[in-house]
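With one protein chain withheld, the remaining protein chains of the complex are depicted in position.
Letters A, B and C mark the chains in the order given here, with residues in each chain numbered from 1 onward.
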Amino acid sequence: MTSLILSTATTYLLPLLLLLSVYLLLHGHDVPGGGFVGGVVAAAAFALYAIAHGVEEARRVLHTHPRTLIGLGLLTALLSGVIAFVSNEPFLKGLWTTVTLPVEWKLGTPTLFDVGVYLVVVGVTLMIIFSVAED
Amino acid sequence: MKVLLLLPLLIPLLTAIISLLVWDRRLQRIFGVIGMAGLLGSAVGLLRTVCKEGIQAVQVGGWPAPFGITLVADVFAAIMVVMAGLMGLAVMVYSLTSMDKRRESFGYYPLTHIMLMGVCGSFLTGDIFNLYVWFEVMLIASFVLTELGSEKAQLEGAIKYVTLNLVSSALFLTAVGVLYGMVGTLNMADLANQLAKVKPSGLVTTASMLFFLAFGIKAAVFPLFFWLPASYHTPPVSVSAIFAALLTKVGVYALIRVFSLLFTGQTAATHGLILAVAGLTMATGVLGAVAQNDFRRLLSFHIVSQIGYMIMGLGLFTPLGLAGSIFHIVHNMLAKTNLFLISGVVHRVKGTYQLSSLGGLSRSSPGLAILFLVSAFSLAGMPPLSGFWSKLILVQAGLQAREYTIVAVALVVSLLTLYSMTKIWNEVFWKTDPAEGEQEPAKTDSFGEAESSLALLAPIVVIGCLIVSIGLAAQPVFALFEKAAHQLMNPAEYIRAVLGELP
Amino acid sequence: MLIAVVSGFVFSLAVPLLHRTVRNVTDWLVVLLPFSLFIYFSFLTQPIAAGGVLSSSHAWAPSVGVNLSFVLDGLSLLFAILISGIGALVFLYSSGYFKGHSGLGRFYAYLLIFMASMLGLVLSDNVIALFIFWELTSLSSYLLIGFDHERSSARSAARQALLVTSVGGLALLAGLLLLGEAGGSFELSQLLREREAIRSHRFYVPIVVLIMVAAFTKSAQFPFHFWLPNAMEAPAPVSTYLHSATMVKAGIYLLARLSPVLGGARIWQGTIVVVGAITMLIGACLAIKETDIKRILAYSTVSILGVLTFLLGLGTRAAVEAAVAYLFIHALYKAGLFLVAGIIDHETGIRDVTRLSGLARIMPVTALAAAVAGLSMAGLPPLFGFIGKELLYTATLQAPLANSILTAAVLLTSALLVAVAGIVSLGPFIGRTMTLSEKHGGVPLTMTAGPVVLAGLGLLIGLLPNLVAGRIVSSAVGAVLAQPAAIKLALLHGLTVQLGLSGLTFALGVTAYLRRDALRRAVSRFDLGTALGPAKGYSLTLDGMTALARLQTRILQSGHLHIYLFIILAVTVGLVGSWLVRYYGLMRLEGWADIRFYEFLTALVIVAATIVIVRASSRLFSVVALGVVGYSMGIIYIIFGAPDLAMTQFSIDTLTVILLLLVLYRLPRYARYSTTLERLRDAAIALAVGVLVTGLTLAATAVPPISQISSYFAENSYLLAKGRNVVNVILVDFRAFDTLGEITVLAVAAIGVYSLMKLRGNGSDG
């Protein structure tokens, strides 16, 4: 399985695909994309890496157990909803602020929510694929 | 106090998230109990608020109904959430001792919490598609809990459980689709308004049949109940107990909700059908139980039988009938869960669920025997326990509605229930232990430790006391259920709470 | 009165604990409670006899019409005195009978529950409360009959008694609820005022039938009588208390209590008289047949219960007088005899009358008490029983219907009962002295007290009948007849027909006693009861039900998943299909013109791939075809303006195919298991569902919807929710709550897969 070409390719593909996935995530609010598709792409990146380098290696590159990603994702989504309580708004009320970094960037709790979705999807997909592949 | 509506969802979710992140068995146990206690506390608060201030609604995300998703709590929903919290807490405490380490290490606690979240979501949501989502949350968690441990029987049971429930989900989704196709809305209060305007109303009734089937499978009514007796006795007993307490009741709840709020245009046909199904469910379920010789299988079939009583009141569709249904749901949650928990203790002491190999427990565990008697006689509708009142009210409602057949069936089935309960009692408690004289059976179990038996018995004692107290203080309890039934019969208040004073 | 009833329940909770700690004190405490109740009720005889009625009411569940309202009138007072008085003696007796038994605390508790329930039953004015207490007596009776639960006969007898009386209980509940409907109240005192309305109500006949079933099961009337002799598995104090003196008379009480409301009609009178008379005869005959002393007594009790029943059915003044007197008399002598039987059993371990003899020398006091009670049973002067018999003959002679037949039947029964009295109260004590195997330390005083007191009372009242006539009997009769009655009882009335009949009875009875063995053989020969009797019916019913249950369960719960699916789909087609066809008619196929080639092609691909999957014989092939279906759906989504859906569909489809391939190589080859017929059947139902869904699609979208919701979303997604992609905005804002649930499902699925792959079975199933 572990051909040289594949392993070399995936090593470079991983960051590229991850970048793509983040793009899909962040622009999902305006064009097709979003947390789910972004998450799947990111997971696919790691899955490919696992095919090339083995699951062990992929787990190492991921740094953390997929389960933790799921937990963090759910937590992010939950927090994005709970933030509204602070300003006495109902749960999951979208709150927006504009951040002017290099470019003007609108930041809101729905974006945060989508990040949560993204993390959960990555975690779930990898947890399933790793479990099945390791068997 | 709008946040009270959300807490029954957010507390289990947060607990599950923490469990996922720490993933340490011992910490999960602690958080598990704290989370359930929090759920119960918030549920009680919600019920108090609803009783004091009327139906509560909150628009999630701040989008006005019918555009966003609404959470609504009327008295019925609040009662159900309280019961879910109570049963969750009881089973959680029981699990501390009864659950094995392997399953604990593979997510038993977070799964249970997520299931509770799905259950409470189903009770509280005011949006039909959102109901589908919570159903799925509850279902997938129950799927995993069913197979968790991967015993042979568990896997076998799980396949049937999963398959048939997925059919139910597909039907549900189809039904939601039909409603959206017809009137283009998902908010249940809005749907109630819109569906009343649809001509011809026959299509509405067609859609109602889809809902009846989808929820009927979940509620395990005749002839859609097969998944339940095939699977409920396979997982560890605390899982069986929480399933028995909650899952089918969510189906019943959904039936009551849609057939009191949405589909009231053709009651002669729809509710007549429900009444007929109620009778058949009672009868086939109890006969199934009579045929069993295994403690838990017998109890599983009784779940089916008791569902019949719960939808009987809906079929009658009178305030008294619905109050009786709600009473029966609450009573049955207590009695049935307790019986499962007791069967678990028996199994722990004797190592089997087979009635023929059990015996001698009235001598060796007189306290447990009394608790069993209370729950079993309550299940059979014996006075003055909780089950008697729900039976009395349902029978009274049936007579008032002149539905004599269903009344007769209900009474005969309660006799057969008594029969099968005495079967357990005679075999398990009165009979001498067939293993006596031989090697002392697995009594060397950790059951002897005072600490662990306390965690096992405390929930059983508490539920037993509740069964008795509901029996003795039937009036205030019934008044609450009457109020709930009144709200169900007059959906205008519900609709107003959700949509505001819109035309 | 509430205290009188509730105290027993409360005390029953404390007794097991008390008994564990202060054993000797408990023995006395449990006697003290019924005894003080007895004193209390005795003091009330005066005001009640003077025409007073004591009542109290406490709300319980007024919304459903259930109240703890109690009324003490003559009838309930008679019962209350018997319950508390005999109760005190029975508790006393139990302390001796069960000396050193570890379960005594439990026994006291059950017995106290019973006593309290029985008191509640006779004092209740609210019929639902009455029902509750009625069921509680059944329950406590179950626990008491099965007290000796190590024996399987005791267990099955307990269950039999419970089931038979519960049949009655259910009938009672239904009957009382109908009665409440008809009379507009659950309070007896109220119902009494509505008697005319009730008698002309369309529920009248059902009410009467249901109430009679209840009374007949509880009071062991034919054909439900069989449970009572079997209930003799219970310890002697229980048989004494429940199965002769009190509980079995609950049915009689019910008939007496309701006869002012329901009585008088032909159906009431006729049925009760006939059933009572049959029971009376059968009971007497079967009593002769038996040799077990307790079963003999049980059958004679059945017989007397028959007597009481038919007397109440007659309903004349004389009959009611006789009934009330006889009820009292019977409670005294039969309780005494049961206690004696218990002593015999306790001391010798033998209950077979043919093996018992000469006990008088071993237990003289008991023998004396037995003899006096036996004489009362035989109806000899100067005992109370004699007065009863005179009243009985008076009643039958004056009966409004079939007086000669009834008199003859009573004569026959009474004669047989004289013989029975001889068999149980004389036989065991005379003749050759038995040698008792064990060391015999004499019968304790606690046990002899009961029989002596009861027999003594029988004698005392016989001599001075007006001790009770005015105070107790009159007011009871008055309550049953719902009009005041003043009754004088006398031992002798001079030379009357009744006296002659009594003499004849005694003569016949003595003859029967002397030829008892021949008689026993004769009765046994004609006995069809074991083969065809109701007891057989009971067991056949149970067996039949179990068989039916097994059959039904085997058919329904077959274990075949495809059959479950088939049934569910068939129901779906039936229910949904019938409505769809009825209200929507047959398909209206429109919109054929609006088709573009590539769209049609995509649709065709989906259908073709689906057919391939169905017919595929290789797993790989079907997985690939499944992928094709998914991708084609993605294309449909693109064509019809759903790029987000398409992206999701593509990614999910890829994941699914990968997953299937990953697990595929472990799965076996595609096998054909079902027969062609099964395939056709399944195909038919699957196609039917398919057609149904197509129809639903067309029906639901016959008018293109204008969703107000969707327009709102489109309108506001940018302006309010700051997002241009409406679908995404719905997912993360408008309906983010759904998405929260969705990712929760994903998380759980991942845990599930993880546990399935990593957690291997073979642990214990706990």
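In this text, a contact is a pair of C-beta atoms (placed from the backbone, for glycine too) under 8 Å apart; a residue touches a chain by one contact, two chains touch by 3 or more.
As a convention for this text, contacts and distances are computed from a predicted model.
Here one chain is missing from view; checked against "Na+/H+ antiporter subunit C", "Cobalt ECF transporter T component CbiQ", "Acyl-CoA dehydrogenase" or "Molybdopterin synthase sulfur carrier subunit", UniProt names that protein "Na+/H+ antiporter subunit C".
Note on the chain not shown: across the whole complex it touches A, B, C. Only one of the listed residues, C:L188, C:I606 or C:I635, touches the absent chain: C:I606. For chain C, the residues touching the absent chain in the complete assembly are 554, 557-562, 565-566, 569, 589-592, 594-596, 599-600, 603, 606-607, 610-611, 613-614, 619, 622-623, 626, 629-630, 633, 636-637, 639-645, 648-649, 652, 655-656, 659-660, 663, 666-668, 670-671, 673-674, 682-683, 685-687, 689-694, 697-698, 700-701, 704-705, 707, 709-710, 713-715, 717-719, 724-727, 730-731, 734-735, 738-739, 741-742, 745-746, 748-750, 752-753, 756-757, 761. The chain not shown here touches chain B at positions 129, 132-133, 136, 139-140, 143-144, 147, 150, 152-153, 155-160, 162-163, 166-167, 169-170, 173-174, 176-178, 180-181, 186, 226, 229-231, 233-234, 291-294, 297. If you put the missing chain back, the residues of chain A touching it would be 30-32, 36, 124, 128, 131-132.
Simple rule for what comes next: only the chains that are shown with their structure count from here on.
Here the spacing of chain B and chain C, counted between their Cα centres, is 26 Å. Between chain A and chain B the centroid-to-centroid distance comes to 37 Å (mean Cα coordinates, whole Å).
Once the centre of each chain is set as its mean CA position, chain A and chain C turn out to be 62 Å apart. In chain C, the residues that touch at least two other chains are 733, 736-737, 740, 744, 747, 749, 751, 754, 756, 758. Shown for chain B are the residues in touch with two or more other chains, namely 13, 20, 60-61. Residue ranges of chain A in contact with chain C, taken from their complex: 28-37, 40-41, 44, 47, 66-67, 70, 73-74, 77-78, 81, 91-92, 94, 96, 106, 108, 110-111, 113-114, 116-117, 120-121, 123-125, 127-129, 131-135.
Against chain A, the residues of chain C that register as touching in their complex are 643-644, 647-648, 651-652, 654-655, 658-659, 662-663, 721-725, 727-729, 731-733, 736-737, 739-740, 743-744, 746-747, 749-751, 753-754, 756-758.
By the touch criterion stated above, chain A contacts chain B in their complex at residues 67-68, 70-72, 74-75, 78, 82, 84-85, 89-94.
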